[in-house]
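My structure is below; once you've seen it, I'll send some questions.
What you see is the complex with one protein chain gone and the rest in place.
Letters A, B and C name the chains as they come in the text, with residue numbers starting at 1 for each one.
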Amino acid sequence: MATPRENDVKRRTLMAATVATATVGTIASRAGAQASPASPPAPGSGAAPTLKVSFTVNGKPRDLELDPRTTLLDALREGLHLGGTKKGCDHGQCGACTVILDGRRINSCLTLAVMHQGGRITTIEGLGTPDKLHPMQAAFVKHDGYQCGYCTPGQICSAVAVLEEIEAGIPSHVTADLNAKPALDDAELRERMSGNICRCGAYSNIVEAIGEVAGRKA
Amino acid sequence: MKFDTPATTNPIDQLKIVGQPLDRIDGPLKTTGTAPYAYERHDVAPNAAYGHVMGSAIAKGRIASMDIATAKAAPGVLTVVTAENAGKLGKGEYNTAMLLGGPGIEHYHQAVALVVAETLEQARDAAEMIKVAYAPAKGAYDLAASRDSAKPSGKDDEPADSRVGDFDAAFAAAPVKLDATYTTPDQSHAMMEPHATIAAWEGDKLSLWTSNQMIAWSVGDMAKTLGMPEDKIHLMSPYIGGGFGGKLWIRADVVLAALGARAAKRPVKVALQRPLMFNNTTHRPATIQRLRIGTTKDGTITAIGHDSWSGDLPDGKPETAILQTRLLYAGANRLTRQRLAVLDLPEGNSMRAPGEASGMMALEIAMDEMAEKLGLDPVAFRIRNDTQVDPEKPERSFSQRQLTECLRTGAERFGWSARKAEPKQMRDGRWLVGLGMAAAYRGSPVIKSGARVRLDAKGTVTVETDMTDIGTGSYTIIAQTAAEMMGVPLDKVVVKLGDSAFPVSAGSGGQFGANSATAGVYAACVKLREAVTAKLGLNAADAQFADGQVRSGQRSIALAEAAKGTELVAEDAIEFGELDKKHQLSTFGAHFIEVGVDAATAEVRIRRMLAVCASGRILNPKSARSQVIGAMTMGAGAALMEELAVDTRHGFFVNHDLAGYEVPVHADIPHQEVIFLDETDPLSSPMKAKGVGELGICGVAAAVANAIYNATGVRVRDYPITLDKLLEKMPDVG
Amino acid sequence: MACNKRRPGSGCSALGGYSRQLAVVGGSDACIATHPSDMAVAMRVLDATVEAVKPQGATRTIPIADFHRLPGDTPEIETVLEPGELIASVTLPKPAGGMQHYRKVRDRASYAFALVSVAAIIQPDGSGRVALGGVAPKPWRREDAEAEFSRGAKAVMAKLLAGAKPTEENKFKVPLAERALAAVLAEPRG
Partner (left out) sequence: MKPFTYERAASPAGAASAAARRPDARFIAGGTNLLDLMKLQIETPAHLIDVNDLGLDKIEPTPEGGLRIGALVRNTDLAADARVRRDYAVLSRALLSGASGQLRNRATTAGNLL
């Protein structure tokens, strides 16, 4: 399934953007909206040089100007106000920040936003809305595949990608025969979902929800 | 509303909506990422600056000097808050250590500074520029080494010791006895959402958007900490990404966000960074537990003794691991003792089922060991020693006690009869297979809880209470309660939670939340019904609320009519009388587990899990089941992997992130089955419900331990049961 | 926390402290960290080679056996790569055949570092190769141990883990590695 990266944007143009633009927030272009009369930004505070990056989030092109240190996760949460992608650990140990980048699920906390010029990012907000749930979201509601809800967006993004990974024949640690198409059984789902920790312990329900969606697909 | 006589028939008993396995009403928000958690409130504080917390690098001692000049001058930095410049700070009633340390340091990673900057990246970088010189002092970090210095210690209204009959004589005389010591490690809540807060000042008024289980406690403790009136604090916590007791109180994030916002003169947001959380916040303290059980030859307990040692910071509290032993099994001669040592580790405090979760880890292995000595089936041994009254105070009966039914039902459903009493008898390929079980027990306290209910002209019922939903399903069961009481469908109910502007509720903790908070909503709805009948001129005595109508005699009027012109508002609280003193309110259950232990490597994998619960009326079987499977999962973690490793030289938890502190992942957990026994408890509240979210963890770890013993013949008394503790006694490979 | 690998000269908090996960062999008085990669263990047993590009554009080929360094007094230097040298590719020799196993042992069923891992290639005649993960600062293989395959896992491990200096907390890794290899050897060869 490995979706080829669609963009051939000359990414070296990024370098040209490495100019010392004083910025007041993570996202300079939003600074106007963020500034408050009560709290004028400190000008000339020696803010880090910023970089421009453009990528597509949930089908919409987004242009950002960022401190290069900004992770994709923080760009989504703090820059684009897409709070559905959660910060649980910020170190790739929990999976709450899972998004789908160019067709593959990743931990958005362990990648820099500026590395994704031209990238296509799908977050939980891009899958469905409260009024129009994605089938995976609906299955999570039906099977009570969540409790506190904090790991849930990451679980759902992961689950959607997991079914595609199985469909594409990518094996897992529990795949018995590496040369055969992986099964769609509970053991496969559990292993593949293990990068998404749910401390509330909704695992048993989550696997049922994913299984139901997988059954519908088949 | 005073609840001091047993509940009689009331509108909840209709069970048209209450008791139904309905989807959560907050589900569409949570599954689409649109439920806003504390740190995500760009809507309320669009110009918030970012705070980053710095933790102490020593466990005990003093800050000799601190240089914040470089950090203050770093790009984007707005302010640096330390104890030296924060002004006088108090300590919350529920806090053991100061939330901002300095110059005295009470534990490792105690917050010593907050750096506030324009961006998170700037704040995090600048925090590294703070230079602190410490003068460390010698501390005590090793529970085993401090055991002999431990002092008797009770908690709340529970005494440290309890004695009935003559334990020593009865134990000495018992023909069959066990004297064994068990240990449980320090454990971490490790909830997925870090402690997080946005703070904003408007004059002398402080608004806090935070992640907190107990709104009123936290307003009170913020007022105490900052030395300001409670009515100047508005605290909101509508969505909470897990708590498990770790968010019962204010922590460094909320105090420092408030101080940072005051210093920076603009809103500040702070989330504790994950690697800080394990030492900065609270944890479930380790215990050493000695169990002594003596029986007659036929398995009747004649003596039961339970000693427990735990440690905490000075003025801290014990882990009440002996509580269930006072109540769970019969036996004429009894002794429980609780001892607390002073340890300079991070603050120990409540974690899901404090007391019983740890106590049952030990007691229920001991019961398994005794059953084996007696040649009795572990289920039968427990049933033989059932009691329907408080064994320490026989004049007190349990309001409901279906332990025996739980055990029998579980054994039946699990296929317990297939278990071989002799260990090492079952094998499935590479796996040694074993079955284990344990009883489950958890008290079910009730706490005063208030709510306000509004009815508008569209017939919409809005509930407002400071009750929180930490994943427990509060939104949904409160909506179900209001819908049942007011005779409207669920989608005509709006539930607003977690706001200090709303009436004070029980809050979420100690598995008292669901029953108490819905009872508070019940009370408010009773008042609203009275207001409705008065307004409509109907006879309150025979009025029926159903299908959006109010019927009395021959008349039937739309509920919404009552709010034409002006909204109707009613507020009340449920207040509990003496019923829970005259009777023991408790929940009971049984856990059954099948494990496989890899014959070569001793890796343990759980293959089946079943819980049977008797815990009053189940308000929503779907969300209640989730509470139980979640607790079972945490119990599995406690059994097999969870342990904060203590560096006893330097006094900190070494494995302080989610890679080092392992909690169960998907692959660790099989399909889980939960059975709720039919039960209503008219002594518990008008809802006739009890708690279940903590019952679900109590006993799980012991059931796993007992299953491992059944599979391998290796009895491990020190949790977690990792493979290194089994390996030596595993069979030869090949 | 003191860590000579991460902050050279700061000391090692694991020595004399919490060491359950750490190395039993190949460590030094400065460092007992384990190499965390599973892939590298398989590469080692497959005799892969690493191609690197130097800053001036020259390339060189490094056998994987020589690629990782033991910590010694300089645990912060983990490989033989020179500053600025970039890995361009890794080459696998022609397939080794045999039954190929990777047995990873961990407390958690997934998403966890190895306590011990065994990468093994067992030929139908009983000869084989084995490398271990989770026990040393680099993927751990000793070709001389492989001469012992006909004598079983115990004999192989005696050589492979010769000189092991485990701590009280991680000494279980020695029998664990032996048992994991024994389990691999007990599997069908064809």
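A few notes on this one:
Quick note on the criterion: a residue touches a chain if its C-beta (ideal position, glycine included) is under 8 Å from a C-beta of that chain, and two chains touch if they have at least 3 such contacts.
The structure displayed is predicted, hence computed values, not measured ones.
Considering the whole complex, the hidden chain is in touch with A, B, C. Which of C:N4, C:T34, C:Q100 or C:N170 touches the hidden chain is settled by the complete complex: it is C:Q100. One of A:T56, A:T85 or A:T98 touches the chain omitted from the figure, and that residue is A:T98.
Note on the undisplayed chain: of the listed residues A:T122, A:Q137, A:S158 or A:S204, the one touching it is A:S158. Listed here are the chain B residues that touch the chain not shown: 75, 121, 124-125, 128, 275.
Panel shows chain A; residues 2, 11-12, 14-15, 18, 48-49, 51, 67-69, 71, 90-92, 95, 98, 104-107, 109-112, 114-115, 158, 161-162, 165, 168-173, 175, 178-179, 192, 194-196 of it touch the chain omitted from the view. Of the residues in chain C, those that touch the hidden partner chain are 6-7, 37-43, 45-46, 50, 53-57, 64, 67, 78-79, 83-95, 100-102, 104, 110-111, 114, 117, 119-121, 133.
By our rule, only the chains that are shown with their structure count from here on.
For the pair chain A and chain C, the distance between C-alpha centroids works out to 33 Å.
Across the assembly, chain B contributes residues 659, 664-667 that each touch 2 or more other chains.
Chain C has residues 109-111 in contact with two or more other chains. Within the complex formed with chain B, the chain C residues making contact are 1, 13, 16-18, 20, 103, 105-113, 115, 152-153, 172, 175-176, 179-180, 182-183, 185-186.
If you check the complex, the residues on chain A that touch chain C are 173, 190-191, 194-195, 197.
By the touch criterion given at the top, residues 23-24, 26-37, 39-40, 42, 46-47, 49, 74-78, 118-122, 125, 189-194, 239-244, 264-267, 271, 273-275, 470-473, 622-623, 625-627, 629-634, 657-659, 663-667, 669-672 of chain B touch chain A in their complex.
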